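Removed: one protein chain of the complex. Kept in place: all other protein chains.
And then subunit A:
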Amino acid sequence: MSKPILEVNNLRVSFKMYAGEVQAVRGVSFTLNKGEVLAIVGESGCGKSVTAQTIMRLIPTPPSYIKPGSSILFDGKHEITKLTESQMEHVRGEEMGMIFQDPMTSLNPTMTVGAQISEGIRKHQKVTKAEAMQRAADLLTLVGMSNAQERTRQYPHELSGGMRQRVMIALSLACNPKLLIADEPTTALDVTIQAQIIDLLREIQKKTDTSIILITHDLGVVAEMAHRVIVMYAGKVVERGTLNDIFYNPKHPYTWGLLRSVPRLDSDRNNDLESIPGTPPDLFAPPVGCAFAARCPYAMKICKEVDPEHFDVSAEHSSACWLMHPEAPKVEMPVQAGRGSHG
């Protein structure tokens, strides 16, 4: 059993707005072990990106506030929620790296690729400018770019979307971080380029044994990369488990809905896709009971009144749903989710 690199405990983040308080993250807990890929899945507005950005303390206060009682313990020694900004600067970049969704807007258009990568290296390590540039070129080679020396002198606009995302990855790896957070790393890319980037991330993960938090809404990408998965809905974790738990033995009705609403190459065209009716709740005023109850076909009276705790299926697998309670009526998973043959 490897040591956890990151322990998040009861993380709650709110945004104070003119119209009131948006409770974006409402008590998220998870651990990430060394060398592991943890996927956070959920739809837009479920709080997955806020969780990730809070781990790197990238969201300014105000408007965001980490609520008392929240804890993010990194590498067994840094309590992220309590670090000052200058302490955080050492952690960020040096020990944690982040890959953003949109490589078009997250690189600096006025700096060459080499200058952007070496900037981080020079900030955190005592090296000369030339050494940092050389390291930048090495990193570009690592992420599969040919003519790396030449590339360091190019500007982002001279590169394609896939190449820019490779630069982003090189940038995040510049100081050999222990933790890499990839926030929708392939969403903006075409599918053949996406496949190349996923292969690259997997290869790098194996080579460097970095721990990765992968944030995505694409269950296909999860199936390719992740070891463990947490499913978020309306600012909370509704189910957590290993990759196989989530795909082959999911317990939460929201996870069922997610798995079934993805079209598959082998699905029958004459049948409707299963969709989840309705829309997620308004987090200005989250519901009292289970946040999913309003859209859940199995909702009982208690679901609308009391928010369920996590019920354990096994040591690694748990689901926050009243159906898991021993006295709840037995509900079978509607169709087999995940299994099937593909062309």
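Just so it is clear, contacts are C-beta pairs under 8 Å (C-beta built on N, C-alpha and C of every residue); 3 or more make two chains touch, one makes a residue touch a chain; residues count from 1.
Please note the rule applied: contacts and distances are computed from a predicted model.
Trainee: As a check of understanding, state which of "sn-glycerol-3-phosphate transport system permease protein UgpE", "ATP-binding cassette domain-containing protein", "Fumarate reductase iron-sulfur subunit" or "Gas vesicle protein A" is the UniProt name of the chain not shown.
Mentor: Per the UniProt record, the undisplayed chain of the complex is "ATP-binding cassette domain-containing protein".
Trainee: From the list A:88, A:111 or A:223, pick the residue that touches the absent chain.
Mentor: Among A:88, A:111 or A:223, only A:223 touches the chain that is not shown.
Trainee: Taking the entire complex into account, which one of A:110, A:128 or A:275 touches the absent chain?
Mentor: Only one listed residue reaches the unshown chain, and that is A:275.
Trainee: Just checking the interface: what residues of subunit A touch the absent partner chain?
Mentor: 43-44, 160, 162-163, 190-196, 198-199, 217-224, 243-244, 247, 257-259, 261-267, 269, 272-277, 279, 338-343
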